[in-house]
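Heads up, one of the protein chains got dropped from this complex, but the rest are sitting where they should.
Labels run A and B following the written order; every chain starts at residue 1.
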Amino acid sequence: MLQQLEGSRAIAQGIALCKPEVVCAYPITPQTHIVEALAEMVRTGELANCEFINVESEFAALSVAIGASAAGARSYTATASQGLLYMCEAVYNAAGLGLPIVMTIGNRAIGAPINIWNDHSDSMAMRDAGWIQLYAETNQEALDLHIQAFKLAEALSCPVMVCVDGFILTHAYERIEIPEAHDVDAFLPPYDPVQVLDCNDPVSIGAMVGPEAFAEVKYLQHRKQLAALELIPEIASEFSARFKRDSGGLVKPYRLEGAETIVVALGSMNGTIKDVIDEMRNEGHAIGSLAIVSFRPFPLQAVRAALVDAKRIVILEKSLSVGLGGPLSDGVRKSLSGTGLHGHTVIAGLGGRAITRKSLKALFVKAEMDELELLDFLDLDRDIVNVQLEREKETRRSGPVAENVLKSIGTVASRIA
Amino acid sequence: MKKPFAITLDPGSSLANHTGSWRTERPVYVDRLPPCNHACPAGEDIQGWLYHAEGGDYRRAWEALVKHNPFPAIMGRVCYHPCEDACNRGKLDEAVGIHAVERFLGDLAIRRGWLPGKPAGPGAKRVLVVGSGPSGLSCAYHLRLMGHGVVIVDSAKAAGGMMRYGIPKYRLPRDVLDAEISRIESMGVEFRLNSRIDDIMAAMAGFDAAFLAVGAHLARRTDIPAGDASRILDAVCLLHDMEDGPPPMLGRRVVVYGGGNTALDVARTAKRLGALESLIVYRRTKEQMPAHESELNEALQEGILFKWLSTVKAMDEGGVTVEKMVLDETGFPQPTGEFEKMEADSLVLALGQESELGLLKNVPDLEIENGTVKVNSSMMTSHPGIFAGGDMVPSDRTVTSAVGHGKKAAKNIDAWLRNETYIAPEKHEIAGFDKMNTWYYSDAPRTVQPELDIARRGSTFDEVVGGLTGKNALFEARRCLSCGNCFECDNCFGVCPDNAVIKLGPGLRFAFDYDYCKGCGLCAAECPCGAIKMVPESI
Partner (left out) sequence: MPLQPIKFYQTGTFTVGNRLLDESQRTVQANMRRTNSLNSGHRACQGCGEALGARYALDAAMQATKNRLIAANATGCLEVFSTPYPETSWQIPWMHSLFGNAASVATGIAAALKVKGKQDVRVIAQGGDGGTTDIGFACLSGMFERNDDVLYICYDNEAYMNTGVQRSSATPPAARTATTPAAGAHPGNSFGTGKNVPLIAMAHRIPFVATASVANLHDLEAKVNKAMTIHGARYIHIHVPCPLGWGSHPSDTLKVARLAVESGLFPLFEAEHGEITASLRLRKKAPVEAYLKLQRRFSHLFGEKPDRDTIAMIQAIADRNIEKFGLESP
């Protein structure tokens, strides 16, 4: 059924269709609308047979999910930004224990400076925690990925994060096709855990493992993700067969035929990128793009196959590995090793900075002229940066950077001054 | 369940890890000798029979008791219970009233007509026992249980020795005495009363061995100048006459000379015979008096008067003359030359007894020391086949010791008759108070036995001290701490952090699982009764 809905609401409806048995969450923008909607559905009975638990922190939220999952319940939580970091220890733990929890990340920047807007710093910080990470391009895909995520998580006994750009998706109203319940039921069998706390078959879960077996446990975690590389496309095609639309998969190539320049990106900015590509293709540029859906596991083969015939690669990233560059680039460059191709990392959209078509087009043109640095920043205001650098050089006690920058822009100068 | 590798484990699988290898000390179960048992001259397993009494199984308790001592009802009345002085509970609140429970069991057995076990086999050998006092009776009883034929010969009219002709009725009612003696008779022991033995060598004809227990019945005398009309009696005769003769005439004022139990018994008897004043004269102080404290207290309650640090010098119509004494540095009384006269109608001498050993005149190489017959550790005199015990051998002269001698002699006679030597089992280490963890025992003050009204004691020979009821006998028995021997409290089983104690089931006690025992010593520390010992592990 096609509906005009806020992204969060749509995602919540998709999750409800998956019949989670325990939902727990702690509020943080921009995740709130998802869990509010779920709370309401549990209260009204629309989502039956589900415990909604209001916890006191994200650490508790994921911990409750861990307990619930180990006791055999399909468990779900959602968070973002500071909240994800607050539960960091549990994030690793859930993966280490192999509990198939599904968690939505409403992607948001991490402070300081505190910032509620979108970028990928939060989920990127957890990229090595052992979770599968899927990035949604649209709200339709976000909804669809959740349904696939439960199937994937439970098949592998591995937790899955579905990353949805905060505000850009979570708060956007779109026309969304809500799947039919019977289709979801047919697609997603009931949760059949590989290990469960059961009085009739007691086990101890969460042993302490020393050097004699720790590496093996970790390697087995890695093997699960390798298996996911096979499973994700299978599930995606099963999904499209049943629901009659394409969603998910490992990567999504766009107009790659004959492309000399390929733009690689995660999440919602692929929409804008595609618009620019369409425009430039019309103008005769040989350009295409590759959206990466599965960032963990990172589909090295698929990425390489998609990119190998290009001349240059632009990797657009909403996250900065401070002191190095971009985390997505690490994977992409690795997939290109031996091809002689350069990947240009461009950091964009940090803390909600708009990624405009205009800027992108200018960037791509610059790329075609091979004028990009290996690490570049989209729409970075060098003047402001220079002023602050000067200031720091002059006075030791130069004041807080964030406030200084805001003053330079003039947004709050009048109020602060 | 196909479990994830390493992080998920099978239940209880740590049994594969034998932590016993950490141990430097190992706990072992021991049996220690309870101080009461150690102190009992009759060699009773007091704790053993209390154990059954605690559970309310009085029959088994009594059976366990009479394995060692045929006279619980008597013993519970007249024994001075050294066991209670030794009882560890005395250090906690008050000693367990062992004698009271013992008496309860004895009385119950009499009421119910319980009999000890059947004697083993037909009387293979014949043993002569001379004297039917506690020692002779005890020996006969045990020999009979072992299957021997026993004949007891006594010069007196009735059996019992000093239990009948010494100890007054108000302390030992005769129906009780009769009941416990008749039980021995019913076991097939032959009694020949009213027959004095003058020559033991002659009397031995037809017997394989003899046990002599003729007691000490001759009153020790002292020279007291006395006027013609003065009445001077000795305690032994007086008490004998109480049983078996014309009631003694003592008059209104009676002076008793001596400081032992006999003196007290005489003074209290005098009171019951109608004396207005019954006074005990003793050379030393109250503290030095050999009489048992409880009896002294009862005498005081009954109004018996005492004159301490005095000796009787003379007696005439007007009364007795006493000399005051003082204690010298060594605590010995010395005369002062100060005299005092006091009214008295009669003077009773209670200065101790000696044995009449005439029947031994024809026994060659007999060793006699201070008027008593020497015996070796097997209770045998220097003449093979003749054993002796009780008051006639060096001992503390109590019914209980006499009973103990009788038992010990019986065991040795039995062995001797088989040409063997009896070897007593080795004694365990004593369960001292320091070995106990008394926190676990409930607070429980001793049960007080009821006592006869003072008013009624003056005039009758009714028993003074009453018995326990079934309920409070149970209570009293349960005050036992079971020192040194497991009483299955389950503490060790419970407190082991490593579940290294195996409970074998009711009555079967426990075992250590040395595969897992780390040797922490908690079980030993928390065993209330000290039945676990830590010993160094040998590597």
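Basically, a residue touches a chain if its C-beta (ideal position, glycine included) is under 8 Å from a C-beta of that chain, and two chains touch if they have at least 3 such contacts.
Just so it is clear, the model here is predicted, and its values are computed rather than measured.
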item	value
Shown chains touched by the chain that is not drawn here	A, B
Candidates A:Ile116, A:Val209 or A:Ile384 - the one touching the absent chain	A:Val209
Missing-partner contacts on chain B, residue numbers	6-7, 9-19, 22, 54-55, 439-442, 444-445, 447-450, 471-472, 474-475, 478-482, 487-491, 493-500, 503, 505-506, 513, 515-516, 518-522, 524-526, 528, 534
Chain not shown, touching residues in chain A	21-22, 24, 49-51, 53-57, 59-61, 63-73, 75, 89-90, 93, 97, 197-199, 202-210, 212-213
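In the analysis below, only the chains that are shown with their structure count from here on.
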item	value
Chain centre separation (chain A, chain B; CA means) in Å	92
Chain B partner contacts - residues on chain A that touch it in the complex	96-98, 157, 194-196, 198, 201-207, 209, 213-214, 216-217, 220
Chain B - residues contacting chain A, complex	1-11
